[in-house]
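Here the complex is missing a single protein chain, while all its other protein chains stay put.
Let's look at chain A:
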């Protein structure tokens, strides 16, 4: 007899998702069977990980090489005062187990590099970019393009955020199509140098978590081909149409699935 999808007593916690017409029992089952990679357990990773665990995504791999420091706690709400100095992936796993013990969380304390990225991405239905630097974003993008895994990407800067889905195998551009060059470091200050408003990763990361739930369940219209930009300080927001570049050095050879 096949092993049941849900553990004893697990299903009632998903009642509010199952009640949604766009998710329902079939969408919930797709989330339970899904495997998601989250790169970065910091500001954006916090809400992404917490909401996806709460939603009952079956397997979550979280990779980060950092430890919890005091200045993280202003915004990285998955971590806590009594875990200062702990590996972020360990601290995140503790929080996720507390939210939903039925999720299989695999913590990986490492920094993604070009050598390990393909094996790290392999076997996941969705990768989520919650990292804090462009070189890592680009090598994760290259690995996802090659593996034909959709890459849900979010990024923040001071009071602003960007969210989109890079997915050349399904008609959307890759990161290099939209942002082909990595600007010099002095143009793109880090959170540490430039500051970041504490609730911002909560806003942008929650948009990412919602988009992940849509992608995994098939609900609604995805952000493929649409880059959302939100400026919280001035209340400006824009949706920019983005498309594949035929001469993109990263994804030009990727053939699109036929619908």
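Keep this in mind: contacts are C-beta pairs under 8 Å (C-beta built on N, C-alpha and C of every residue); 3 or more make two chains touch, one makes a residue touch a chain; residues count from 1.
We adopt the following convention: contacts and distances are computed from a predicted model.
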Missing subunit (named according to UniProt) among the choices "ABC transporter permease", "Ribulose bisphosphate carboxylase small subunit", "Molybdopterin synthase sulfur carrier subunit" or "Na(+)-translocating NADH-quinone reductase subunit A": "Molybdopterin synthase sulfur carrier subunit"
Of A:22, A:113 or A:236, the one touching the omitted chain in the full complex: A:236
Residue ranges of chain A at the interface with the undisplayed chain: 40, 42-45, 129-134, 137, 154-158, 160-162, 178-179, 181-184, 187-191, 194, 196, 201, 227, 229, 231, 233-234, 236, 238-243
